[in-house]
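As you look at this complex, bear in mind that one protein chain is not there, while each of the others sits in place.
And now, subunit A:
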Amino acid sequence: MSLLSVQGLSVAIRGDDGVLHELVSAVSFDIAAGETMGLVGESGCGKSLTAMSILDLLPKPQALRSAGTLSFKGESISSASPRRLREIRGKNIAVIFQDPMTALNPVQTVSQQISEVLAIHFPEQSKKCRADRVLSLLHEVGIPAPQERLSAYPHQLSGGMRQRVMIAMALACEPDLLIADEPTTALDVTIQAQIVRLLKGLQAKNGMAMLFITHDLALVSQVSDKIAVMYAGKIAEYGSAQQVFAKPHHPYTQSLLAALPGAHHPPKSPLLALEGQVPAIQDMPKGCRFVNRCPHAADICREEIPPQDITTDATVVACHRWKEIAQ
């Protein structure tokens, strides 16, 4: 049984004209216990909205979950009461965000913030017990001299240290699932490598599952067991990370990989750039949302929404023409 199952999830936003626009459309995926699922796509493709809707953290009233079911450990959370959701948030499913400076409370010390989580979810614990746990958490996330950092305020810490504090807060209740929304995007590469290694190490130790959201293809390929590539609110391709990167079937995934500068391109040679840009929500194409930029677009792509096909590599691809393209 999967830990989290998302079926046909749609998120809509009400435009100035009062019309509902689907920013996320019919997204489905599963995360098994201990597994890492990567959600990758360019800005505005709906990856963060997808994640936030799982915990019902959408910016209301503008955005709302317009369709779909979510089940966590067999329990439906799409219809759960706010009270039940508050219990799940933090305790069973925790989140870390991109910018730890805005996610942390600037006027509370590190130890106050972490013990608050414990106080909410384990009110029966003694103060002493909580203080010990905070210290061991800071130690676990690799903060040097944790005893001295207890009374530090967020602004006194570096970006990498703040993200470690965020991770310590998220891990405080030993969640089953950690949602990491661009957790290393604001950090330098050397610090990013430290944080990624820390997350993978903690995951191996605690057996928690992870939903890892990023725009960085190489990073997502490193951390994930499974990935979903999103474009304009829809999943274009979904499957084992190894398969999707070794043999991408969707033209969008193929173009993204080709557009990435790196060792496989001769320096100063033209990159294979995708022309045009993501369509605006008011004028989403009727059929495939990628049709305007796709080098393989045909008439059927303009008219019909592509079905989710299962490829020979056991990945799922939403493209009318993937078989022809493969040839």
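In this section, contacts are C-beta pairs under 8 Å (C-beta built on N, C-alpha and C of every residue); 3 or more make two chains touch, one makes a residue touch a chain; residues count from 1.
Convention: contacts and distances are computed from a predicted model.
S.K.: Write down which listed name, "Pyruvate:ferredoxin-oxoacid:ferredoxin oxidoreductase, beta subunit", "ATP-binding cassette domain-containing protein", "Peptide/nickel transport system permease protein" or "Polysulfide reductase NrfD", is the UniProt protein name of the chain that is not shown.
M.R.: Per the UniProt record, the undisplayed chain of the complex is "ATP-binding cassette domain-containing protein".
S.K.: Give the residue, chosen from A:S81, A:T102 or A:T190, that touches the chain omitted from the document.
M.R.: A:T190
S.K.: Which of these touches the unseen chain: A:G18, A:P61, A:P123 or A:P261?
M.R.: A:P261
S.K.: Using the document's definition of touch, tell me which of A:H121, A:H139 or A:H215 contacts the absent chain.
M.R.: Touches the omitted chain: A:H215.
S.K.: Tell me which of A:E42, A:D99, A:E116 or A:D313 is the one touching the absent chain.
M.R.: Candidates A:E42, A:D99, A:E116 or A:D313; residue touching the omitted chain: A:E42.
S.K.: Footprint of the hidden chain on subunit A, which residues?
M.R.: Counting over the whole complex, subunit A touches the hidden chain at residues 42-43, 158, 160-161, 188-194, 196-197, 200, 215-219, 221-223, 245, 255-257, 259-263, 265, 267-268, 270-275, 277, 293.
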